[in-house]
Structure formats: structure tokens, C-alpha cells
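What you see is the complex with one protein chain gone and the rest in place.
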């Protein structure tokens, strides 16, 4: 235990952060849920509705982030290091950005064909954000560190899986898609989806490093 | 206030860093100014001159960074955490790298047509680096934290704006540019410019996390 850890052990910690963390985690999960609904929608007008929801949740994420940064400026004793809170919230924001980025590109590039790989990657993003939600809900009591670590391990393995799907999807494009412009479009969409799972892994890494410090 | 913060409050802080931070911020701003001049130049030989200047300022940035890292090794009490100084300088270096990267690619790929989107993104980079300069000039007294926070908020919103311009520019390329090789070239240039605004946002995030700690 370092001196700082000892001091924060003695002092009461501000509990106002937990509801905010949880709001951020729920918002992230909702964004991924809507992405999945968008890529599997059968009616185009419904798809657009889900995409609008993804956009809205990204803005909501920005508001939650600002609320947390404001609290950081006000509260004296935070439950974790101020900079870890800052990093965690910034990384959650990154995932939201890429989910929204993928959704926005699908619309902008007028994608008509939602391939099995697009759907699979979206589902992996969804599972990944649900795992992050589970981990973040545990921050409140920190009694079950194992539960956080296990969720983080799963986020990591989802990223590996997404990587494989992405690589194989691109290889397939190279084999089958003769129109280079269409190939680039599809590669861009797949890449945004795959990067969302990378950013989720970054979130898990921040969570793991928070756990490491409380050890 | 943590024990470390209390101790650094009692001890005199080394002021020699501020001129170096400010030199780094001015150098960054000059690089973006020259990028803007390059993309709007009417005579090709003038354009090349501005591009050479961007290259020169990237090397100058490396020298300033090394000077700061040397100071970090010598000075006992730094005005902020050593690692934050390290991160701030590394992030400034990243912005310089992408500005130079964009300029270098324009030359290497023999770009003839400087589109409105290239010019607009360059101007956003310019505004962003001017905001960072403003924020960094405030580090010296830290009396006006609001001024730093506001500049960082603007850097963030510039990044969002650049994102939109990039996405729309790429969608337009997909619609209009039938030559895939030309499309890829232009996409690469736009992407380097857009990434420069991302890296400027990373700088702003480091500045915000420094502010969070002094709160």
C-alpha cells in the first residue's frame, strides 16, 4: 500500500461517481444494441431510425463525460485516481465514437448489403460492451475483483475474435470483389467495426490497471 | 490534496520548463500555419517552400522535445508530474508528425488539385493548434483554468467538425472518383489531415488531465 492509497483508505470517498460511471456504461451498451438492430433491420426506414439512435447516444455519451469531468473538478477524494477516471471515460467515448463512425459510414456510403461479417462484428461489439457494463457495475463495491478481471479477459478475447473475422473478411473481399471502389467502402466499414472492439479492449485495460492499483 | 501535491506545494518548482513548453506550442502553431500556406499557395515553387518549412519545423520539434526530456532528467521539482510533461510533449510531437505526414504525402503523391476539403481540414488544424497554444501559455500561472478548459473544449469540437468533413469528403470520393488509385491517394491525404486533429485532441486531453490533478 502506498502512502496515497493509505490516505484514501482513511478518508471517505465520494460515492457520487458510481452512478455516473454506470450511466456511461449503460449508454455504451445501448449504443451497441442499436448498432446490432440497425445492421439486422429488414426495413430501410427502421434501419435509419436505429442509426439515428446511435447518433443520439453518442451525443448523450459526450454529456455524461462532461458531467463526470465537472465532478472531477469539484470532488476532493475520488474513488480512484482522477487520471484513471479521466482515462476510463475517454476510452468509453472512443468506443462510442467508432460505433457511431461505423453506423455513419454505412449510411454515407449507401451500403445496401449487410454482410454476415458486418453482422458478426456488430454482435461482438455488443457482447464486448455488455461485458464492460458488467465490469463497471462491479467498481462500486470492488468486492468481486475476479468478476471484473474475467469480464476484461473476455473483452480481450472478443477483440482477438473480431480481428480474425476482419482479416478473413478483407481477404475474401480481395478474392471476390473486383470493383476496387466497392472493396474500399466495405473495408472502411469493417475497419470501423473492428476498431470499436480495439477501443473496448482499451477500456478493459484501463479497468485492469485500476484493479492492479487497488491490489 | 494528496501528500505529493502537498509536498510540491511546499517546495519551489522549477520554472525553466515554461519557456520550453511555450517554444513547443509556438513551433506547433507555426507548422500548422505553413501547412495552410502550402495548401492555398498558387505557385508550385512557393508551395514547395512552405512544405520544406513544415519539414524543418518537425525537426525543430524533435529538438525541443529532446531539450525538455533532458531538463526532466536534471530538474528535481517539475511544475507538473514528470510523466504528464512527457506525455504532453509526446502528443505535441504526434500532431507535428501528422501535419508533416500530410504535407509529405501531398508532395510524394504529386497532388495537383487542392480540394476545398483539404483546405478546410488544414484550416481546422490551424485553429486547433492556435487553441493549444493559448492553453499552453496559461500553464505558467494556472490562474485562469477556465481559459485552458475552454480551449480544450474547442479543440474537441474542432475534431468533431474535422471528422464530419472527412467522412463527407470520402463519401463524395466514393460517389464521384471513378479512378480507384486516385481515390486512395486523396483518401490518404484527407486521413492524415483528419488524424492531425485527433492528435491535437489527445494533447487537449493531456492538458485537461493536468488541470484535473491541480484541482
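Order of writing sets the labels: A and B. Residues in every chain begin at 1.
Please note the rule applied: a contact is a pair of C-beta atoms (placed from the backbone, for glycine too) under 8 Å apart; a residue touches a chain by one contact, two chains touch by 3 or more.
What you see is a predicted model; the values in this text were computed from it and never measured.
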Option from A:88, A:184 or A:200 whose C-beta touches the chain left out: A:184
Listed residues A:77, A:142 or A:171, member touching the removed chain: A:171
Where the missing chain touches chain A, by residue: 2-4, 163, 167-168, 170-171, 174, 177-178, 180, 183-184, 187, 205, 208-209, 211-213, 215
Chain B residues touching the omitted chain (full complex): 3-4, 7, 69, 72-74, 82-83, 86-87, 90, 101, 104-105, 108-109, 180-181, 184-185, 188
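Following the convention adopted for this analysis, only the chains that are shown with their structure count from here on.
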Interchain centroid distance [CA atoms averaged], chain A/chain B, Å: 26
